[in-house]
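Could you have a look at this structure, given as structure tokens, before my questions?
All protein chains of the complex are present and in place, except for one that has been dropped.
By written order: A and B. Residues from 1 in each chain.
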Amino acid sequence: MSLLAYGDTGWGDELFYATLMTIAVAAAAIFIGFFLAAIFASFKLSKSKILNLAGGFYTTVFRGVPELLVIYLFFFGGSGAVMFVAKIFGYNGYIEVNAFLTGAISIGIISGAYSTEVFRGAIQSISLGQFEASKVLGFKKKIYYYKIIIPQMLRLALPNISNVWQITLKDTSLISVTGLVEIMRQSYIAAGSTRDPLFFYSFAAVLYLFLTFLSMKLFNKLEKTYGKGY
Amino acid sequence: MKNIFKFFLSSISALAILFSSAQADSIRIGTEGAYPPWNAKDESGKLIGFEVELANWLCIYMKHDCTIVEQDWDGMIPGLIMRKYDAIMAGMSITDERKKTINFSQGYADEVASLAVMKGSSLEGMDTPKAINLSTGGSAAKKALKTLTAALAGKTIGVQTATIHQNFLESGDVGSVKIRTYKTQDEVNLDLAAGRIDAALAAAVAFTDYAEKSGKAVVLVGPTFAGGAFGNGVGVGLRKEDTKLEKDFNKAINTARKNGKISELAIKWFGFDASM
Partner (left out) sequence: MELIIESFPKLLHATKLTIELTLLSLFFGIFVGVFFAVLRISKNKILYFISYYYSYIFRGTPLLVQIFIIYFGLAQVEWIRESFLWVVLKEPYSCAILAFTLNTGAYSSEIFRSAFETINKGVLEAAKGLGLNKINIFFKVKLPIAVKQSLPAYGNEMILMLKGTSLASTVTLLDLTGVAKHIISTTFRPIEVFIVAGSIYLLMTFIIHNIIKLLERRYEYK
């Protein structure tokens, strides 16, 4: 147990910071994912066949290709890939991308593919009546989307978002190639240094279970808060 | 909507720039931290080793501020190209293949490679010369390779991925062996000790260091290798466009060689003068 001591003699503090890093990357990734999901879900729901195809392409590729390949693509493709994506949105210039962002973006793109399906499913399951009533009442599309549809969508999506979060959290274990020190990488270093892989990987498992447990509590609370009034 | 996109994108890029501490006058040097005695980490997680100390001295000679950055071997070269750091000092041998993507300074130290097995292995006691050089070749080298091919036929040999050692095994110089590639030298050592592989190929000092630190009965067998697929010494990896940095490093290495600093550090870490 002394291996876990905080401070210079043990790995406790390194593992603590690594856990924070895991949470940070996962959080950044899931929000990047939400951003992408908002775009691609609207593509999939739109009347344009081209946009539908684009959305379908995105969700199929990034849910079907193994995460390691996506991460390798972004790590080795590096700044070039990110700048290419940024160019699509009209941003021209040199973006210096570091490990944190490479990891967060790769996982984020994958997370976004799952979130896209969740958002799409949630919007589609909102009863058509809501859309019709809003139109009849004369609300503009932007307004009724924000004030009526999206709040309902969020409520419906919440349980599935909790799944996406779990997936995203576990996917962070794969970004060690970028050198980012999250739980998996730190355990790897500690295991190598102390030649005690069994202890450190088992402890890593415990850390992930702990994060899973906390996440479940968090989402239960969120579901209670947002489920109010129904 | 477009404005929101632009805002989001610029905040991400702002974050990106924030996160990448690019200071003009200081340089970052990337190392693996998992290849003792070249580079390793102590218990507190600090980077130590021959190259870590040498790097600090070279920076003093170059009058640059330096930070040493850790990087997985897998992503060592991409990290350099992505500007995660500006130089590589990670026991990386100068090879033609790598020169396609990056430049190297002059070599500062050399290592010989060797096969290693666990004591009691059938591969012990091979009839080969002490050392062979694949660049200078010669009949002794050819004979040694023949002996090795016969002895290693069908055996499983572990190497670290993307290394000169892997290249050598794949070159066919020792016939067809079952190659297992691992992410780090440490994993190779672990599997060797666990009996999962018959032998391993890496820098001789890596094995002697492992045997010393772990107390496992790892022994070197066969000849030591140099030249050929094993490259021409270890140098500083640099981006092709950083010609000034290359000049600076070369000057510093010359200084360190002339005043005996490299030899001193080599003896300290390797136990012998591995300088070039």
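The criterion applied here is as follows: a residue touches a chain if its C-beta (ideal position, glycine included) is under 8 Å from a C-beta of that chain, and two chains touch if they have at least 3 such contacts.
It should be emphasised that the depicted structure is a prediction, and the values quoted were computed from it without experimental measurement.
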item: Residue touching the undisplayed chain, where the options are B:E53, B:D191 or B:E264; value: B:D191
item: Options A:S46, A:Q130 or A:S202, residue touching the unrepresented chain; value: A:S202
item: Omitted-chain contact residue, chosen from B:T101, B:T136, B:S176 or B:N259; value: B:T101
item: From A:F31, A:F76 or A:Y226, residue that would touch the chain that is not displayed; value: A:F76
item: Residues belonging to chain A that touch the chain removed from view; value: 60-61, 63-70, 72-73, 75-77, 166, 170-171, 173-174, 184, 191, 195-198, 201-202, 204-205, 208-209, 212-213
item: For chain B, residues in touch with the removed chain; value: 74-75, 77-78, 81, 97, 101, 158, 161-162, 180-183, 187, 190-191, 194-196
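Just so we're on the same page, only the chains that are shown with their structure count from here on.
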item: Mean-CA-position distance for chain B and chain A (Å); value: 35
item: Interfacial residue positions of chain A with respect to chain B in the complex; value: 8-9, 14, 35, 75-76, 78-79, 86, 89-91, 95-102, 176-179, 189, 192-193, 195, 197
item: Complex contact set, residues of chain B against chain A; value: 5-6, 8-10, 12-13, 15-17, 19-20, 22, 33-34, 41, 43-45, 70-72, 74-75, 78-79, 81-84, 184, 186, 190, 214
